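I'd like to ask you about the structure that follows.
In this view, the complex is presented without one of its protein chains, the others remaining in place.
The chains carry the letters A, B and C, assigned in the order they are written, with residues numbered from 1 in each.
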Amino acid sequence: METKAEVVKSANPDMAELRINMGPQHPATHGVFRMVLGLDGERIISVEPHIGYLHRGSEKLSEGENFQQITTLFDRLDYVSNFNNEWVYVRVVEKAMEIELPERAEYIRVILAELNRIASHFLFYGTYGLDTGAMNPSMVGFRERERIQEVFEAVSGARMMHNYFRVGGVKEDLPDGFVPAVGNLLDHLKRGYDDARDTLTESEIFIERTADIGKLSAEETLDYGVTGPILRAAGVDYDIRKADPYSIYPELDFQIPLGSHGDCYDRYMVRMLEIEQSIRIVEQAISRLPDGPIQSKVPRIMRPPEGDFYVHGENPRGDLGVYLVSKGGTVRPYRLKIRGPSFSNLMALSSMLENVYLADATVILGSLDIVLGEVDR
Amino acid sequence: MIGTFRGLYTALKHAFRSPVTLNYPDEQPKLSPRFMAHPVLTWDHGIEEPYCTGCLICMRICPTDVITVSMKDNDKFKLEESKRRKIVDDFELDVAGCIMCGLCVEYCNFDAIIMSDKFNESVTDRNTEVHSLDELLEEGKEQQAKGRWSPPAVKKSQRRSAAQVVTKDGQGATTDSANAPDNRVALAREKAAALRASRELDKKNKESSEKGNN
Amino acid sequence: MSSEDFDKHIAVEFFDSVKRVIQGIPCDLGNSRDELEIKLDRKYLLKIAGLLKDDSSTDMKYLRSLSIVDWIEDMEAVYHLSSVNHSNRIVIKIRVPMDELLLDSVIPVWRGADWHEREANDLFGVRFRGHPNMAPLILYDGFEGFPGRKSYELAEQDTFYGD
Partner (left out) sequence: MTLTSFLTIIAIVFVMFNTALVGVLAVIYAERKVLARLQQRIGPSRTGPWGILQTMADAVKLVLKEDVRPAESDKVVFYLAPLVIFTPIFMLWAVLPLDSTKVLSDIDLGLLYVAAILGLSVVGMVLAGWSSNSKYAMLGSARSAAQLISYELPLILSALGVGLLAQLYSDTPFNLSEIVRAQLSIPFIFVMPLGFVLFMIGALAETARIPFDIPHADEEIVGGAFVEYSGIRWGTFQLAEYTGLITMSVLASILFLGGWNGPFSEKLTWLQPLYLMSKTGFIILLTFWIRAPLPRLRIDQLMAFAWKVIIPISFLNLIIISSALFTGKQLGISDDVVKGIIALLSIISLLLVTYFIGRRRRKRLNNYRARWGSN
């Protein structure tokens, strides 16, 4: 069937389409992402996404670094949820070298990764408020994120680029006074979540701006390879922590929030409800945190055996997968493919932006919650 | 319009809470003891020499290759004042390239390098970011004076094995610096020698230019 | 591969349903760790993709990722598929000779392969027949060479460690 562009062009052939550049320098593109939009008045006719501005060649770099150094590379992929990235990389090497983790290390990883998920969703909340025009949500979102980052700094020494997970465990044990600190952090987060919910979730204008916008049906979402909150907002129950459980998730009880309409408001709601679920997970994990060693016996120079290994985890943005091909006996990976969720989520954007208002383009792009570090790698 | 009024009411509630932001230059942020800014070298006050023996492990493990180290014989060792046979001759750290990941501290066997908390270092031109040996030692003394680090009772290599648990294959942790193929060490020595030569060159033509213009 | 090797990782009935679905296509089934591995010739790629996706018992609706591995003498395209309802996973591995790097584009089966194929073309030079818009995705226009390949020297990144 004819796309909108052809319809408009055939109607008035000599009319030049108003093409504007949204990005790479633009307040609403969440990073260095450029869209060339063909406009007919305020409505978008054609979309041309351009990526690659943040391409650092992480996959090629990882072929030049040995297994201890690659963790620093993974911190910089999805720079909003660093622990989750490190976790997937560390798990792929552990799977290759068949290393068992001590119980305490598993619990530490779950606590930190889920706190990172909360921080990442609060960042989404802040920027999404700004996309629709409200100023308060950004402060509410960043205030909560700051509190979580204080705990991260106490544990790993850095607020974002932690480099804290190691193959077979974690770098250092938790600082003393960590458990009470996380305890009152969770109270703060609950109050912060209430503030966040009261400001935006029920505001008429916000619902007017996001309900039934950027709708994507379940089949289409899956066909594009879109995963994470966007897929769950379309009603598909696929969360890797439940579908392909890893670490100690089977022992924790939590729900997977699902949407029904698959539009921007549902994506927003799914992420907000995920904050609640993650708070529950951290509470359970904190209460059952065992003592014991935090690092299993791992040679300082790792040489994984020959073969190819694929591991994926539930990153706040979707299904982050790492495919490691190793030639056995070498200190560096032969090939390390990183499957970023935002890379596939962004593919669905051009089909969502057909025949939509310019103002909605910002809202839809915001609802995808993409991070360009993971798209361009 | 209940949603809008609830939003307005929450905004009003925020007005009666104390601000969370920090008036930065006047109120300094409270850093945790594990805060990682760029690494600095530690000073052994007992024997008045750096802990670093120039063993090049940090140079090898650094993902962004910003550390350049060279080694020389320790004359204090000949006078039996210190047990260190080799001592660091020259140490260069390019803070601009350093990604503050902490791998050098983790892999150093002599507790010679620690992460400082000097995050607010800004410079006006690009190449003053390279900290030389004495600058790093100076900053290290500062950190020690500030109490962020004190010489540990147990040596690091013993500490690491205690923290680990034996897994199925039971491989021991072997420090691999000994059996690295020797061309690596030669390469490092060349690079350091080239560095020292270029610095002498700068010094010479700086003096000649001063002699020239005054 | 007989079916009892799979008992510890992959459900046996899943393995039987896959065999039933693709019995017409010459390929060998393997077991890479916990995923069913299918190695086959590139001629049957589109056919097998369509079969696996449409059949309700295998239901491979979600193409996780397309990775290209450069084995110097030839290239290997690895398709990671998984189904959302049964959470089973399949890996399709296809060897592509170095002199003729050409594959059929799987966009008709999975819309999501679009950018994966463009990225593979940018970084490795593997062309995909039938791809609607093969513009460079990650690299800027006019970039010579294929950075992903082993032959593309990593600029002086040689660390002093290991082999």
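In this section, contacts are C-beta pairs under 8 Å (C-beta built on N, C-alpha and C of every residue); 3 or more make two chains touch, one makes a residue touch a chain.
Quick caveat, the model's predicted, so the values are computed rather than measured.
S.K.: Could you tell me which of the visible chains the hidden chain touches?
M.R.: A, B
S.K.: For the chain not shown, which residue from A:143, A:159, A:267 or A:317 touches it across the whole complex?
M.R.: Considering the complete complex, A:143 is the one touching the chain left out.
S.K.: Which of A:150, A:172, A:202 or A:220 touches the chain that is not shown?
M.R.: From the options A:150, A:172, A:202 or A:220, the contact with the absent chain belongs to A:202.
S.K.: If the hidden chain were put back, which of A:94, A:114 or A:131 would touch it?
M.R.: Looking across A:94, A:114 or A:131, the contact with the absent chain belongs to A:131.
S.K.: If the missing chain were put back, which residues of chain B would it touch?
M.R.: Touch set of chain B with respect to the missing chain: 1-4, 7-8, 10-12, 14-15, 17-21, 23.
S.K.: For chain A, which residues reach the chain that was dropped from this view?
M.R.: The missing chain touches chain A at positions 18, 20, 26-28, 39, 42, 129-137, 139-140, 143, 197, 199-209, 211, 257, 260, 265, 269, 273, 357-362.
Following the convention adopted for this analysis, only the chains that are shown with their structure count from here on.
S.K.: Can you check how far apart chain A and chain B are, centre to centre, with Cα atoms defining each centre and the answer in Å?
M.R.: About 32 Å, centre to centre.
S.K.: Centroid of chain A to centroid of chain C, CA atoms only: how many Å?
M.R.: Computed value for the inter-centroid distance: 24 Å.
S.K.: Going through chain A residue by residue, note those that touch at least 2 other chains and give them in order.
M.R.: 65, 69, 301
S.K.: Can you pull out the residues of chain C that are in contact with at least two other chains?
M.R.: 159, 161
S.K.: Provide the residue numbers of chain A that touch chain B in the complex, in ascending order.
M.R.: Where chain A meets chain B, its residues are 65, 68-69, 71-73, 75, 98-100, 102, 134, 136, 139, 143, 146, 150, 153-158, 161, 163, 168, 171-173, 175, 195, 198-207, 293-301.
S.K.: Mind listing the chain C positions that touch chain A in their complex?
M.R.: Of all residues in chain C, those touching chain A are 32-33, 35, 61-65, 67, 69-70, 78, 80, 84, 87, 89, 91, 110-115, 136-140, 147-148, 152, 154, 157-159, 161-163.
S.K.: So in the complex, which bits of chain A are touching chain C?
M.R.: That would be residues 51-52, 55, 57, 59-61, 63-66, 69, 95, 219-220, 222-227, 236, 238, 243-244, 301, 307-310, 312, 319, 321, 323, 325, 329-332, 334-335, 337, 339, 343-344, 346-347, 376 of chain A.
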